[in-house]
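Excluded from the complex is one protein chain; the other protein chains are retained at their positions.
Moving on, here comes subunit A:
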Amino acid sequence: MEHDVAMLTPEVCLLVGTVTCLLMGSFLARERQRWSRVVAVLALVAAAVTALVGPASPAMGSLAFQASYALDAPTTTARMLICAATLLVLLLGRDELAGDPRESEICSLLLAAALGAVVLAGASDLLVLAVAYLLASIPLYALVGLARTPAAAEAALKTYLLGALLGIVMLLGVVVLVALAGGSTYAELVSGLRSGQVPRPLVAVGVVATLGGLLFKAGAVPGHFWVPDTAQGARTALAAFATTVPKIGGLIAAYRLVDATVQSGAVQTGTVVAGIAAATALLGVLAAFGQDDVRRLLGWSTVSQAGFLLFPVAAAGRSDLAQPSLLLYLAGYAAANLAAFAVVAAEPHRRTREAWRGAARRRPWVGTALLVSLLGLVGTPPTAVFVGKLTTFTAAWDGGLAWLVVLGAVATAASLFPYLRWLAAAFAKAPADEDAGQVSRGPSSAAAAAVSAAAVVLVLGVGAGPLWTALSGQVLR
């Protein structure tokens, strides 16, 4: 048991950070709250470092707490990705959140949501999955609503209602699956469902209901309604967080679940997921066409990305490429999406596409970061999402879903259109009335976050080879 706890050092770091930030918020003077951000950064760095040295420890490659928590390549990836992403969120939101009366609470909630996402990704047990879902969702509702604007209130309400609804559906699914399999761990799920004694329609109901909650976290159809509103209404840093970190946890969890059910042979979950993936990708791409608000545009773009990210989930258990391609795509997506939101945060006064006219000429580095992040989201080489798309498409075709690949290619081409209109505006000449001194420059920390995230997008793309090996470890169950 003591050994088990030691294996969860990254999670413990996050938990300690959460509690410390919360306590500091209660006891620190309002003008000294920035110290809680220092604590949050320290906790995240500690978690990332322990996650990094984790793979070398003998405990790696095993299951903890009676096989309910997997310590494998997906968990390690999720730990590092989520910690890095949250650090980036803190950097890009430094100016936006500094001096906020609720700074400590924000830090505490961010760490709690990050912890929930990590546990979601690592859960190898349906009951742990349900707890992780709640841990990841509840802080999110609060974070979304922090802006105290009507738009944020609407977004928070949508997120809350949808999260609560799909959470209950998920609990129902968990109950059905546990009852049918006679156990809650994925190992028991596979062996329990394989026996052939279970009624398949019920298994299907259980699996689909459980997936429902994870699709809410991933921002995929039918749990996507909260994403565009959150991206538009919440504060930029928190919108960046909400569209990145829960996706990492939700998609890895969905991968584990689909993999387990496919291994059991009871239901063909892959086909259902493929349908959801197709619908999500198409909806996200097409809905982005009509958007003038760049945050809402990014919100819909993250929906379409969730669709593409579901391709390898649909191929789970049927292609060896599925798992590393999912993790690689997640890394590339997280970097590109955060870079895009960081660019938005760096120019807070430019909310519509038209307002971006001439922005790239005024701040070339921010413009370059926007270019890299948007083309990175499309999947133009040599960005990380290109390798992600290449490998996820290959995995989907390998898993017998060639139609999905064709559809994905068409959706990718279509997704270029809204991004290009934004880029064209940003790189166009500035309107004559916009004087150089008139518009204040946005925060430099967000610009730094944008440029560094864009650099990561390129580095991950070119250095995908060594990364791939690290991501290919066996899924444990």
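Throughout what follows, contacts are C-beta pairs under 8 Å (C-beta built on N, C-alpha and C of every residue); 3 or more make two chains touch, one makes a residue touch a chain; residues count from 1.
To be clear about the criterion, contacts and distances are computed from a predicted model.
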As a check of understanding, state which of "ABC-2 family transporter", "SbsA Ig-like domain-containing protein", "NADH dehydrogenase subunit M" or "Sarcosine oxidase subunit delta family protein" is the UniProt name of the chain not shown. "NADH dehydrogenase subunit M"
Of A:53, A:179 or A:406, which sits in contact with the chain we cannot see? A:406
Extract the touching residues of subunit A with respect to the undisplayed chain. 321, 324, 375, 380-382, 386-387, 390-391, 393-394, 397-398, 402, 405-406, 409-410, 412-413, 416-417, 420-421, 424, 427-428, 464-465, 468-469, 472
